[in-house]
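Shown next, in structure tokens, is the structure this report addresses.
One chain of protein is taken out of this complex; the other chains stay put.
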């Protein structure tokens, strides 16, 4: 297997998406904009694409310039970024293919939700989203949730900060597996995502699992894995030739 | 003002309900059954009634026996108890009088909710309750909540353990002031009421205030005060003779 | 109902004050000054006014400029700001109308107390304030508290940082419902508002409920709701024509 | 839908497994042995079976006696118990049906792992287990893990206390979704499951989600949901007649 | 210096009060009643007296029996106990001698306050007490506090649980040094003495220092040291013969 | 009594040192350099001096300039500053006057220790210091401690960060009252002063009380109060004319 | 390698001491006395000895009876127990062999210190101990520490509860590696070993490492490993024949 050494910066693993089903993601915080951009361009050339999470404005500027210089396509997903190398192809959604839904409680939770979408779409998953559907205005939740269920999503990612109650409400309404993502939205006691995390761990609704605060990447990857395996089951059963 | 000294045990304040609007409540944990029973009978004789909170089976046995011996009526409100001295009268609910609603998320939260009811009813407040209406089964919430609002309750007490999401949902639906009570129902991370408390403090819904874990007494007292004042306003306006 | 979409920034709810009794408040931290100013001007045009909380110097500059450009009146309430659109009218205090009192323990607590005042006044509530009346100089508390009680306030908001003892002392003196607001004033162990929050949750005084650290907005909204309902009771009883 | 009221004890939901895919589980701690036994027998008669979690020796004795009296089969799964009513049928594992694997790090983690197995098997899932395969003796892990992967499990539940490192190691080796369960095994700093929970939330391995401490029930339910949906996909694809 | 070895149990230091000014105290929790009683009798014989802290009912029974058997006087100070050997003399309070005041907020705080009194009196300090003078009823505080100040106490010990606000109020009224003792009275968030401890550490009032939760012994010892030194200064200055 | 209102900034209390024995101290963090300087000059003109705590480089520059402009003397005490107005007199140390010793464990603890010295000296206390005498090099402690005891200090302030062990060691060696000050020196688990604070609260040595993290001001004030009262006792006894 | 299955109870590893240098220890808490005794006798028969940690009185009784029945020698090391099978031989201390010193601060820390001794001696290490040498009486430390250093111990184990300052003091005096063991002795804030653990992690003295609270077993094992390797180096160098 290939290991791409980038000086002392990192040892990238461009084949991880093929081998493990989940792409490697470059975590921007604590890295300089220049280093981040260098890693992303090396990765996109080796793997066809590169994912970067939690970029700030300085990272964004450096990444955009590097992508332009390299002729790569540059896409924004909340605080995530994707570089697609010139000529590289992306997985196309297909009927019966893997599918997930992503819900976000508030507008401040969208950055994290979009990182989940970025990872899942890069895994070839069709993603349906509904944002700003928090529990303090439940009437906004019903319609998009019904649409997702009708589309037979394989899993749901539910993102919420503050009191983090949305996954409990959704978990009480659906039978699909729910992956709950607490976000660091909130202040004072229970702020920084603590109340949301604890509330999700305590949830009375069945079928809910949790990832760490702001870990949209991890939630998207887990939901993607579930969906990809379900879609593979559908495909294999429909065309049961031996592999 | 009277102070009733009960040996070294306590200095009871039988006139508190008249002076402050809120009765004194005997907190049972850490007290022996015998001491608890003695305090309750002394109090009921001085004030006409006595309230006891968080009794266990041993307290209950001692209290029931003491009430029987004293000829007092003995009532159970979840983990709360009320002794009404022989011949003492209780405030009667009246049309236009103070009114609150109490909601509890799960059956384990009922003990605390009932203590809130005990205090409020002792203050002369009409109390409507709806229990087992948690967020994992929202359809059970709509009807009782609508009934309470139609009855024009002056305030709502909302009791919930685990993730404590019910006050947020209710707060998004009503304009009455909501007093949220976290309960110590739950386990593991965020257990003992911590997740519920933090979630309620973080709630996105407007008009919610919070009391400490399992403090149904305090919630009932605050809701009662709000209701009593609103009812007084109604009465005074209807009959604006000078006081 | 109207929803005002402001690009990707937010979905504003200008009718919330009419429907729910509490106006929507724009939370400034984490938003750029430009975005904050844009949201505030859109909101003030749709609803007649806009409230912004926890602004810093950069937000303030952008908001003042935007208000001037829009011809809106610009008012400061501690760290809160209100824009009143040209020609919009504000609720006027009236005899018998809703009324609350706000107490703050120290000069550092005034920013939070003023946000409570901002919300309540925008709801049409008459607000009386007394600041710098902390427990280490109790003699300063007696007179303003007596004045508030004479004015028959419907509820009290009590704001305190450090050890947060003021609500306990006030709660021992009055029978009005008390909403306690811990502030993030303090340092070392128990700093950032933790000691104040925990002390308020533990308070021995009856009739106290609590909001999260620095949540003057929430306290003002809850106190406002209590007062508005009490005033409505007074008005309805005085003029009991059917609605 | 049926709701089975059992006095004041609970409102049971015997149809939940059909409607939501996950059976309701009776949580024993805090309930008396007699109440627990009564709930379990009522439930088993209404639904054909009853699941009880975290029973102690007293619960066990009462449950066994009640099962015997009712003619129900009584099975032990670690600290979980299942009553199967006389004549009730259980789902049978089938080739191509839902399948999960459960790993436990130490012998003290088996109680929790077995509760996960109890729930999943009750949902009709084939469960393969490997216990006592913790990271301090990695050579014991390789063989059972390979066997599970060869059997194409749809998801893995990995249970660990103390430092909780097993899910990270497993997550680095497989591409199936992993649900990590921290247990309350451990002492001193990080004891009671805290170190294990935090370690699992921090895991560097992709595709891991987490449930609360000792929540084998929740992990088994989520893994079961994933597996049931994957198996349904296989079945539907193999026999694509319209539903 | 003498060291009294009591088997494997302990190495007692009977001369500590002479050498260091503070007597050694036997901490009962975790010790069997028999061991506690044995230590206390050995100590009382070697030093003339023995102090024991935080005894429960079983310790008390064993200690009382041992004292009777040894012909020692047996005294109760809240949860503390003192044995005075037959014929041993105790320091007598004298005009101008060391003097402290001890205040306790609630009746539940008296056990800890009395342990402070036990230590101080054993050091020859005159102790004035006022109990049940908490901040929710400030009018009860004024008179006893004025009496203490008139008696020119050298230091004040102020004991409080729950929100622990009493030391702040007292510290705002007096110029004597105040030693604040949080007690483990309280429940829920901030319970077990945490809110009280943090509030005391955050106190805005000058001249307050703090000891650990329930450490009445330590507070009495420190206040005693301050008083003994002040009295020594008074004595030396009044009779300035060289030592 | 005078209250000096400084715009909206503060209400200063210049007579506090006379009335309460402890001067008011301006806490710089969170205040702008300009505001801090304005408060300090107003205070120094009203009271003859002004104390400022925890100044940073910007505060220092503004304070120095303001002092120069006002003709006041400007002194540095670690992170504390004192302005002495032109012509104002300071208390002079005198034989038999109040005296304390201040010990600091490491060079990083000196800033806090010096603030304690600033307050005490402003109260007229003679202060002896010994810095960099931590427990990892005990031989450096013996000599200065012996000197302090020979000088008959009335109290000791012991300042330490990291593990905060110095007060325990000192408390085991002396019979003077010890006030322990944890500092925010330290990192990782227990950093920010937590380990030091908890260790001091747990100290096995008798006669130790504690203030909050970095609260040198409070420790200096309490030690000063003890010393001032002891010195007053000496003076009064030596010259027992009635006051 | 042998694995000894004891029913469902455990899978014992009798060869661990030979293979890894550290014997397996049976952790008694949470196990019934009967199970503990059964495990210990099976282990002692397979390995020649068995070690049990943290036994209570009930465990002790069962273990003693089982040892007697099996003809094994039964030894007590604080809260640890060792069974030596009839005829089994123990490693004998030898000149130049591995050697460690164990220090304990208070008499309450001895139980944990003795468990460290039990493990190390079972590894063939000569152990010198000095107990009750805490920092509040430093003069008792000097002599035994000097003796240990003269005996050229290979490592020191230092056990302390409360503020846990002893390892810092020792670490400042010696150049041998120090393994610090916090114990759960202590109460209130920082109780249960937290203050001691954090203080040891923060220690300013070089060459200190830490184990978890009450983990005397782990400390003894690590110190034993260091000593055994040093002794092996001595032996190999003295007799450098190839292995």
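Letters are used for the chains, namely A, B, C, D, E, F and G, taken in the order the chains are written, and counting of residues starts over at 1 for each.
Here is the rule we go by: contacts are C-beta pairs under 8 Å (C-beta built on N, C-alpha and C of every residue); 3 or more make two chains touch, one makes a residue touch a chain.
Everything numeric here is computed off the predicted structure, so don't read it as measured data.
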Among D:33, D:48, D:164 or D:177, residue touching the chain not depicted: D:164
Given D:9, D:88 or D:198, the correct residue touching the omitted chain is D:198
So one chain is hidden, and I want to know which residue out of G:84, G:118 or G:219 touches that hidden chain in the complete assembly. G:219
Listed in rising order, the chain A residues that touch the chain left out are 8-11, 29-30, 182, 184, 193-194, 197, 212-215
Touching the unshown chain, chain G contributes residues 19-22, 154-155, 175-177, 179, 197, 201-202, 206-212, 218-219, 221-222, 225-226, 229-231, 233-238, 240
Against the chain that's been left off, what residues of chain F make contact? List them. 107-108, 110, 132, 187-190
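The working rule: only the chains that are shown with their structure count from here on.
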Of the pairs given as B-D, A-B or B-C, which one copies C-F, with over half of its contacts the same by residue number? B-D
Provide the C-alpha centroid distance between chain E and chain F, rounded to the nearest whole angstrom. 27
Between chain G and chain A, distance of the C-alpha-averaged centres to the nearest whole Å: 48
Going by residue number, chain D touches two or more other chains at 197, 212
